[in-house]
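For this depiction, one protein chain was excluded, whereas all remaining protein chains were kept in their positions.
The block that comes next holds subunit A.
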Amino acid sequence: MSWYHSTLLNTDRRPSRIIASCKQFSRRVSVGISRAVRRIQVPDNRLDGGQSKNLQHPRSLDEIVKCTRFSKSEVRLLYRGFKQECPSGNVSEERLREIYVQIFPQGNALRYTHLLFSVLDRNHKGTFTFDDYILTLSVLCRGTIDEKLRWIFRLYDINGEGSITRDSVAEVILSFYDLLGRSVQPRVEEEDVQEHVDRIFESILSTSTEEIALEDFIEYCKHVGYFQALPIEIL
């Protein structure tokens, strides 16, 4: 009875809600009957949303201050912002992706957030918590060059092997270009990306093996000297 649906639901009147509720009731009745026939118990926790089980509490303030290079008030400030955004204390990869989509509206943040997330989620739980967040921030903002470079190395090391392969570099660079999006000048072509990958890889690679080790990476970056110009002041 599609014409009925279309005529009734198109009219902006309250009775349509009654019809809708009648339909919902009949649907529920039929589902109930089918369940009774099949004798299946459907767990009813969908309404719950599973909120109570996944609440995450961070470590105490003092511990965090000890582990990171932030002061108490800074940690407080950061936590307040974090808690406001995620009341449950857990940030999933999807949530991170949504955030990055807002920050980079023209691009596709899928790859990049996947990379970021795998670095953030150190315990591979599927979500990262405030502890991870603040430790990462501490490293990135207040850490030494070595620490930062180590973090970057971990970011590039997709497979967690302890060394960067050409594929890893390709993946990372692709994620940057994805983040960029389509509407850029000049246009992004496959060859450009590949050429970029090759160039970087060749310049970092010191030995003849196909992988880059941590030390090489640190050497290269220190020589390149880009790091001096990037103090991140977030507070």
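Just so it is clear, a contact is a pair of C-beta atoms (placed from the backbone, for glycine too) under 8 Å apart; a residue touches a chain by one contact, two chains touch by 3 or more; residues count from 1.
The rule is short, and it goes like this: contacts and distances are computed from a predicted model.
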One chain isn't displayed here; going by UniProt, is it "Transmembrane and coiled-coil domains 6", "DNA-directed RNA polymerase III subunit RPC6", "BTB domain-containing protein" or "DNA replication complex GINS protein PSF1"?
"BTB domain-containing protein"
Quick one: which of A:19, A:188 or A:214 touches the chain that's been left out?
A:19
Across A:31, A:103 or A:184, the one contacting the chain not displayed is A:103
Quick one: say which of A:68, A:118 or A:136 touches the chain that got left out.
A:136
So one chain is hidden, and I want to know which residue out of A:158, A:172 or A:205 touches that hidden chain in the complete assembly.
A:172
Where does subunit A touch the missing chain, residue by residue?
1, 4, 7-8, 11, 13-15, 18-19, 22, 73-74, 77, 80-82, 84-85, 99-100, 102-103, 116, 133, 136-137, 140-141, 148, 151-152, 155-156, 169, 172-173, 176, 196, 200, 204, 217, 220-221, 224, 226-227, 229-235
